[in-house]
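Provided herewith is a single structure, encoded as structure tokens, for subsequent inquiry.
Left out: one protein chain. Kept in place: all the others.
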Amino acid sequence: MNAYKKAITAYEALHPDVKIDYQTFPYDVYNQKLKASFSAKKPPDIAEMFGTWVPEYAKNGLLAEIPDGDQLMNEYYEAPLGGYTLNDKLYGLPLEFNIENGGMLIHPDMLKAQGISQPPSTWDELVADAKKLTIRDGNRIKVKGFDFVSGDNITFTFLSMILQQNGKYWGDNNHVNFQTPEAQRAMTALTSLISGDKVADLTTFGGELDTSDYFFQGGSAMTYRGPWSIAAGLNTYKVKDFEYVPVPSFTTNPPAFAAESGWGLVAAQKSKQQQAAIDFIKYLSTNDNLLDWNLNTFTVPAKKEVAENPEFVKANPYMETSLNILKLGQWIGPIADRDYFFKVINDHFQLMTSGQETVEAGLQNIEKSINDSQDQHK
Amino acid sequence: MHRRNKWMDGSIMLVLAVAACVMLLPYIWMVVSSLKSNMEIVSGSHTVLPHQVSLEGYRTVLLDAPFGRWLMNSAVTSVVITAATLFTSALAGYIFAKHQFKGQKLLFILILATMMIPFQVVMIPTYLITAKLGLVNHLMAIVLPNLVSSYGVFLAKQFIEDIPQDLLDAARMDGAGELRLMVRIIAPLILPMLSALGIFTFMNSWNNYLWPLIILNDESKMTVPLALVYFNGTHMVNYNVVMSAAVLITLPVIVVFLIFQKQFIKGLTMTGMK
Partner (left out) sequence: MNHGTATSGNQAIPPQIDMQGPGKRGGRKFIYLSLAPILLLFGVFAFLPIGWSLGLSVFKYNPLSDSALFVGLDNFIRMWSDPIFLKSLWVTFKFVVIAVLINIVITLMFAAAIQRIRTGWLRNLMRTIFFLPTIAPLAGTAIVWSTMFNYNHGLFNMLLGQLHIAPIQWLSDPHYALYSVIMMTLWADIGYNIVLFIAGLDSIPDMYYEAAILDGANRWHLFRHVTLPLLRRTMLFVSVTTVVSYFQAFAQFQIMTKGEPFNETRVLALHIYEQAFSNSNMGYASAMATVFLMIILVVTLVQLKLGRTEWEY
């Protein structure tokens, strides 16, 4: 938040004729508010949007095109740009790389206590270590060996495991395809972590705390979560007894993954100050300003030069794991209804792990529900 | 009455006392949680009472947000809404009860029907209308749609119907105009109902949450219930701050209620008996 205020003050100093009124809203209502203001034709000049929301606005001609799209597109990684691109035109610039894959929080002390000196380097090692690290109390799990059961990570882990087998999950016509052997293998491996290996459970799923909160409270030894969670540990819990290390690939291929386009800035087509709005977005997107912004907000850079800048990793060494794999990321794809997509996978994941549904049937149902929703939004 | 059974009375009293304690439990929990530090809450301490009383939550609510301003906004809008609702309800109720005109019945049924519709259903059209009127991000947007109340009109009509016609005719004979009649004769007769409606309206607009959330943007224009979500970030949970906000919002309503409790309960039971 202060990162924006800082940039605004600097910009206003450079452009005395421009005054930027900055408003913030709680996340829970922001999406609704944006929709309401755009549909009432009273949009803000500049808005921060989550990349996944952008296509709906761009499709309806509500956002201003950013000039020099072709050149800009080369300067950013593919995944954060996907949502901001429509028909090869650019409708906003991402500020961050929203990455939930490739890295996990670990408690080195817990690993050492089980005689594990190194973080796992293969998937099999990961599973074996997780089993050792799980501490039980009767039927309950006291410390989870490897926790990935969060609203985001079930889906992201599943998709990345498909990609790491060189599989695909998009079919024709914006439909998903989960009936592939790769999807089967991925989901089987994922559900068996809960139902067979029992290295995590569903008890904390859907609660108001995040999996990273439970990690920092000592409830798990390894937790799959995006690098943003590091900030929570450092600032909220004020702890240093953890590391952020790579999650091994499911196969021998590199750890490819799918990512949503994260937060970025868009300018409204209806804005009376469209030029100034775009100018501010470009100003904030210069290398120096983005470096500042990403460091201040503890986010992963979406722009290649910023991510590759040695200054960045020096100032934020915890990010190294994530920075190393950014180029392996691809855009998650044209999901029409993000919340629904994740919810369907999460719901069926729970049914599959508790044995109320086979993996095969679960994947079929997921595919059908998601494709119905995709069709509804055409 | 008849043979009162001591043993039975005692056990009923005991059950009531236990139930009363259960009813108070969430309040105690709210206050106690608001006094914990965020650190203590997130670190997963498993005790009811705070290890160390911390006013961190209250400090955040009062200092990191213009809470005083919000209180003012809430107070002003709630008072205006309450006063206007009482007036319009009594007026419309009087007309529906004691006058005849074309389409009266249909109109009254239409007004009643609006009570059945959950607000969420009409929120988008209401937003679009408010935007057309240029009221987005204005406190007027909170006030204007709430100046009339279908429930108020309904209650007022029911009560005014019971006022004998002779009384009104006698006053008219003395040359009283309709407005005067309403203020001088009718209002005093339905005062208990009006005070119930007044308190009811005040509390509803004080507690209103969804509509201000959608329609207000500026920090300086918000009303107090928004404090409940104001401090919630994407990935952050600040129980103690939220709990402190809850305490600070609930406190004024409880005070208002305790002051007017008698009238409220009386009015409520009267309206309830209708």
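For clarity, chains are labelled A and B in written order, and residue numbers in each chain start from 1.
What we mean here is this: contacts are C-beta pairs under 8 Å (C-beta built on N, C-alpha and C of every residue); 3 or more make two chains touch, one makes a residue touch a chain.
Being a predicted model, the structure only gives us computed values, none of them experimental.
When the missing chain is restored to the complex, the residue among B:M39, B:L71 or B:L228 that touches it is B:L228.
Considering the full assembly, B:P26 is the residue among B:P26, B:G68 or B:P188 that touches the omitted chain. When the missing chain is restored to the complex, the residue among A:Y27, A:F205, A:W263 or A:F342 that touches it is A:F205.
Listed residues B:Q52, B:Q165 or B:S220: the one in touch with the omitted chain is B:Q165. In the full complex, chain B contacts the hidden chain through residues 1-2, 9, 12-13, 15-16, 19-20, 23-27, 29-30, 33, 41, 44-48, 88, 91-92, 95, 99, 101, 107, 110-111, 113-118, 120-126, 128-129, 144-145, 147-148, 150, 161-162, 164-166, 169-170, 172-173, 177-179, 203, 206-207, 209-210, 225, 228, 239, 242-243, 245-246, 249-250, 253-254, 257-258, 261, 265, 268-269, 272-274. For chain A, the residues touching the absent chain in the complete assembly are 31-32, 35-36, 38-39, 56-57, 59-60, 62, 140, 202-209, 214, 337, 339-340, 347, 350-351, 376-377.
Note that in this section only the chains that are shown with their structure count from here on.
One simple way to say how far apart two chains are is to compare their mean CA positions; for chain A and chain B this gives 41 Å. Residues 23, 25-29, 32-33, 36-37, 39-42, 208-210, 213, 216-219, 228-229, 232, 236-238 of chain A are the ones touching chain B in the complex.
Residues 38-39, 42-44, 124, 127-128, 131-132, 136, 213-214, 217-219, 229-237 of chain B touch chain A in their complex.
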